[in-house]
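Here's a structure for you.
Let's turn to chain A:
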Amino acid sequence: MKKPAPKKSTSRTLFARLFGPSARGIAVEKSVLTGYAQAGGAPVCVIGTCDGTYVDNAAALRLAAHVIDCIEKHPKTPIVMLVDSAGQEPNRVAEMLGLASYFGHLLSCLELARRKGHKLITIATGQAVGGAFICYGMFGDRIYALDSASVGLMPVEAMSAVTKIPVPVLRKLSKTMPSLEFGAKPFALLGGVEEVWSAKDDVPARLARAIAAATTEDNRAALGKKRGGRRLALDIAKRVLAESAR
Partner candidate 1 sequence: MTRGPLFHEQTARQRIAALVDPGSFGELLPPPERITSPYLAQLGIPVSFDDGVVIGRAKLGGKKIYIAAQVGQFVGGAVGEIHGAKLTGLFKAAARDRAPCVLLIESGGVRLHEGSAGEIAIAETMRAIFECRAKKVATIAVIGSDIGAYGGMGILSTCCDFRVMSEHGRLGISGPIVIEKWMGKKAYDSSNRALVWKTSGGKTKYLLGDADALVHDDAGAIRDAVAKLLGRSSAVTLKSVKARQKELEKRLKRFGATTDPNDVWKGMGVRDVAAASLASGPEFAAMTRRGK
Partner candidate 2 sequence: MEKFAKAFPSKPLAARTAKPWALAGVVGSGNLEVLLERGGRPSGTMECHVETSIPGYKASWLAALADFAHNYPAGGTKVTINDQGAPPVLVNLRLRQAYDHLIKGDK
């Protein structure tokens, strides 16, 4: 199968939009990015994916290695995670070697960074779907998305193919259940994204603000309830906590 030619210029334009001239510090290898840049006049560590690439065992290791590098050499430097990945490629060898464990390792590295005082900010820049979003992006302290990003479990058509529920039925239900809809805005209604940034926004300023404001408390269930897209999660978790304390 022929891979699509990497859209290098598009990715670079995006990095420049986010980090200005300091985007030079981001290295891209096989659509996996690692490096250091500046946000709000302060250094940040950058990891991520571009070109909608797949995250495989090697990619997860490269991202993890860079997080470890940041923890060791740049204590408490915020880590910005860019997500543009179609997920994990279904591959037998990857599974045989334990792809899940490679993802778990990347998550552990990010957790260590969080515990050591690195703020973790995610920006969904392109595709942010399935396992590729779960294996690092959704693990941020705060998660943001560009309005052009494709965020969510899967498009309605794919969901229909798997669940055998007709597309029109799913579309109709998604009007009242944003969870079934695909995109950055419905995902924000669920609390999965803190804020959606549009082309008009001063994205570097927003990023700097996001870094300053981030806390390590997972606020997604509360946001989902407040915004009405995910009404049950917060109260159910709270009930478990309350009833188990009795």
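Note that in this section a residue touches a chain if its C-beta (ideal position, glycine included) is under 8 Å from a C-beta of that chain, and two chains touch if they have at least 3 such contacts; residues count from 1.
Selection rule: all candidates are chains of the complex that A comes from, given by their letters.
Note that this is a predicted model, so its numbers are computed, not measured.
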item	value
Single touching candidate for chain A, where 1 or 2 all sit in one complex	1
Candidate 1 contact footprint on chain A (complex, rising order)	57-58, 61, 64-65, 68, 71-72, 88-93, 95-105, 107-109, 111-112, 115, 130-131, 133-135, 138-139, 151-154, 159, 162-163, 165, 169, 173-174, 177, 179-182, 186-187, 190-192, 218, 220-221, 224, 229-230, 232-234, 236-241, 243-245
